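Before we start, here is the structure in question, set down as structure tokens.
With one protein chain removed, the remaining protein chains of the complex are shown where they sit.
Chain IDs A, B, C, D and E follow the sequence of writing; residue 1 opens each chain.
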Amino acid sequence: MKLYEKHRLEIILERMAADRAGRVLEGAGVSGYTVLPALAGYGGSTKWRRDADISATRDMVVIVAIADRAEIDAALDQLQDLLADHIGVLNVSTVQVMRPDLF
Amino acid sequence: MKLYEKHRLEIILERMAADRAGRVLEGAGVSGYTVLPALAGYGGSTKWRRDADISATRDMVVIVAIADRAEIDAALDQLQDLLADHIGVLNVSTVQVMRPDLF
Amino acid sequence: MKLYEKHRLEIILERMAADRAGRVLEGAGVSGYTVLPALAGYGGSTKWRRDADISATRDMVVIVAIADRAEIDAALDQLQDLLADHIGVLNVSTVQVMRPDLF
Amino acid sequence: MSMALDTLTSPIILFFALGLLAALARSEMTVPEAFAKGLAIYLMMAIGLKGGVEMAANPLTGEVIRAFGAGIVLSFVLPLVAFMALRLTSKIDRVDAAASAAHYGSISIVTFVAATEVVQAVGLMPGGHLVAVAAVMETPAIITALLLASQAGARKNVAGSQQGELFREVMLNASVVVLVGALIVGWIIGPEGFEPTKPFFVASFQGVLCLFLLDMGLSAGRGLRQGWRQLDAGAVTFGLYMPLISAGFASALCWVLALQPGDAALLITLAASASYIAVPAAMRLALPRAKPAIYLTLSLGVTFPFNLTFGIPLYLAMGQWVGA
Amino acid sequence: MSMALDTLTSPIILFFALGLLAALARSEMTVPEAFAKGLAIYLMMAIGLKGGVEMAANPLTGEVIRAFGAGIVLSFVLPLVAFMALRLTSKIDRVDAAASAAHYGSISIVTFVAATEVVQAVGLMPGGHLVAVAAVMETPAIITALLLASQAGARKNVAGSQQGELFREVMLNASVVVLVGALIVGWIIGPEGFEPTKPFFVASFQGVLCLFLLDMGLSAGRGLRQGWRQLDAGAVTFGLYMPLISAGFASALCWVLALQPGDAALLITLAASASYIAVPAAMRLALPRAKPAIYLTLSLGVTFPFNLTFGIPLYLAMGQWVGA
Partner (left out) sequence: MSMALDTLTSPIILFFALGLLAALARSEMTVPEAFAKGLAIYLMMAIGLKGGVEMAANPLTGEVIRAFGAGIVLSFVLPLVAFMALRLTSKIDRVDAAASAAHYGSISIVTFVAATEVVQAVGLMPGGHLVAVAAVMETPAIITALLLASQAGARKNVAGSQQGELFREVMLNASVVVLVGALIVGWIIGPEGFEPTKPFFVASFQGVLCLFLLDMGLSAGRGLRQGWRQLDAGAVTFGLYMPLISAGFASALCWVLALQPGDAALLITLAASASYIAVPAAMRLALPRAKPAIYLTLSLGVTFPFNLTFGIPLYLAMGQWVGA
């Protein structure tokens, strides 16, 4: 089956900022994204764990969006701004998809 | 350490169809897969959120399978059929693994 | 926006061994990692499902770490040892990031 | 009238309204899915147990058997009516109409519980077997809907689908297993064996129901906010008049079968209620092309609130009127 | 003295201590987040309902209105005091100080509940409207903190932020919706309508609180273990003396406004308590650069345990002393 090249944006982000990242992606014309819950994490010297903190303030999520490179590029500037304030990191990779028109 | 090339199939799919996708993968000879829960998502103009809908009908999951390209190719035809009916998207990427015989 | 090449390590691992993998990564100098819960899975001939087993002994997690290749290489030896005993598989892929100094 | 007001100011309705308003005002608050699902299991265990214990205390009369028959017939037939009504009065397509119709032939156990409270409040004593009737009404509607959809050529085997998976989803889902299972347990243990579990299953029931209805209000409100754009005026109107049509059919049947007023009121309520958990899940497997936004918005966003507030007092009046 | 001992040997304190010790001993045990969140909703519903039912039974007197006024003033003013204290006595920077100050102007509903038990145990009958005062005190502190932070230039619109999102988070969070909503429900249904839900919301309350406090102990202990390195001695001391300052302010106000001893004791407790759920969430949106490790460790790790054990008996004594 013929596959087509697209890109996969993955943002590891504090849960409270997930809606903001979503709005940035929507604004950049990304056709869809999915948010996954995280369970625990480590960064620098601190750790967090979902069930261990009743305030849930440090919960992280992972946002995955499959999209055209152009849309991801359109989002990156604003995401950099977002990640300057909010806790998180992002990465982009190349993937192959079946129906390129969907993205 | 020497690493070997394999492929990573990622299917973002409605939860109710996860067992069907699993059967397709098993049928194609994929050696294993893991299903992750999603928390929320956006596609086109609609959004969903896990805790926000008591019917849980729109919950999505993410299925990850590390496998040989041949097995993934064997699964793709049927997955295209599956994704024609069920809500979801998939992507394939190239990864490196330690013990190639495991996949 | 200029992006920089880093690597993405993904370990699909039994939950009980997640802390051990975390210590290995910390020891190798990885700057951070995030642990995601899994919901279900298949490997060889057996399946597991999170809500289906009160002992939760077979729960899996997915650990994602974005890092320099050197740090990942430093971790791989010990991870191979870990995965010889514990249930799990790992893969490494190439990704692009915005602020390379963070990793 | 005063009873309608009583209904509207009962704590469960008020908590439902609270959830609905919070969701419409775009509050981000949620009840965690795992917790809500646990509460749902509790509620079904409690209902099943109570029904079974009552059945153990009462002989299986002809009326009981007639009530089962009526429930099964209604669940098979009402989807036909709903399907035709939707096709005539809205722009919803054939597959979506079939899927929605299945919801209206099936039942809502929370609507049933709320009606039980109201029926008991006026001194009627509905039989415990109505719980079993409710369980029996969950399924037949799905069969009718699948027949309707297969005429449209909508059913075929999706890749990876398996012989029996739909059957298991429909006949062995949580609601059937727990409801029927608890009913049988209640029937075996009887009033005496039930006693030690009563503080949990009986005394706490009303309170848990309040908490659960808060969550249902949140779900219904969010469904409305997300889904109303998918519905034309015809569809929304359907969500309001269809329960009345169903109630009409059920009333006629209750009259013919000479059911007692309390049983009649509950059977009418079951007929008028629409599923929003079991049937949607079955539809995702059986008719994945049908759009959940349509059938969920109709059953959870339109019909459920209508039944809870205005429907139930009406169905009680109808039950009293046609009841033997 | 003996009352302080009574407090320290009450089951809720002991379960809190159990959780705290387990976390400090590095036990891996947790209460699942979904379950704990469900319990929190239960607790707020129960508190709101009880408060509303009591309010329905009592007329809205001038004293009630004065209590509301006092609560709002305290919530607006205390963050200023807290901010200055932190800046003077610790090395915490401006933005972190503003964020922490918001926590101290706002309230802890669990501290409030624990105080209510103690106050009732000595025979005082605080009014149900104190629950509403608690709800009203959640928010103003956040406004003050944002003003303090904006002076430092810390507030600007983060990418993707939306008009109204902070307002919704602050005014429509779970705690406000459920507390205020249940209060209104309780007020509408009154004692009679409340009756059937009492086994769940009243009789089970103490037990659920024990379970919840076990989880709070685990959270507080883990917060301490993770966060204490971020705090200098000045900051930790602040977490201990700030509640006393707040209590002092509140006492003066209670005396001026001639509140009754029970109401005074609770208002003093509210002033002395610090938020650890609603305000941290709001701060992540409004002041994302402020470090959660600082404000959470202070409010949940230092102030909450202090209030629960030594604070409450003291605030009761103060309330009795200044109360009319």
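We adopt the following convention: contacts are C-beta pairs under 8 Å (C-beta built on N, C-alpha and C of every residue); 3 or more make two chains touch, one makes a residue touch a chain.
All values derive from a computational prediction rather than experimental measurement.
Among the chains on display, the ones the left-out chain touches in the entire complex are C, D, E.
Check D:L5, D:I188, D:A258 or D:A324 against the missing chain and you find that the one touching it is D:I188. For subunit C, the residues touching the chain absent from view are 14, 16-17, 19-24, 27, 46-58, 78-79, 81-82, 85-87.
Interface residues of subunit E with the unshown chain, by the touch rule above, are 9-11, 14-15, 18, 22, 25-36, 38-39, 199, 203-208, 210-211, 214. Against the chain not shown here, subunit D presents residues 32-35, 37-38, 41-42, 45, 49, 168-169, 172-174, 177-178, 181-182, 184-185, 188-189, 193-194, 196-201, 203-204.
In this section, only the chains that are shown with their structure count from here on.
Any chain bridging subunit C and subunit D, meaning touching each of them, is among B; the list is complete.
Across B-D and A-B, the chain pair carrying more C-beta contacts is B-D. In this assembly, the chain whose C-alpha centre lies farthest from subunit D is C.
Work out the mean CA point of subunit A and of subunit E, and you get 34 Å between them.
Counting partner chains per residue, subunit A shows two or more touched chains at residues 22, 36-37, 79, 93. Taken residue by residue, subunit D touches two or more other chains at 30-33, 36, whereas all remaining positions touch fewer. Each chain pair that touches appears in this list: A-B, A-C, A-E, B-C, B-D, D-E.
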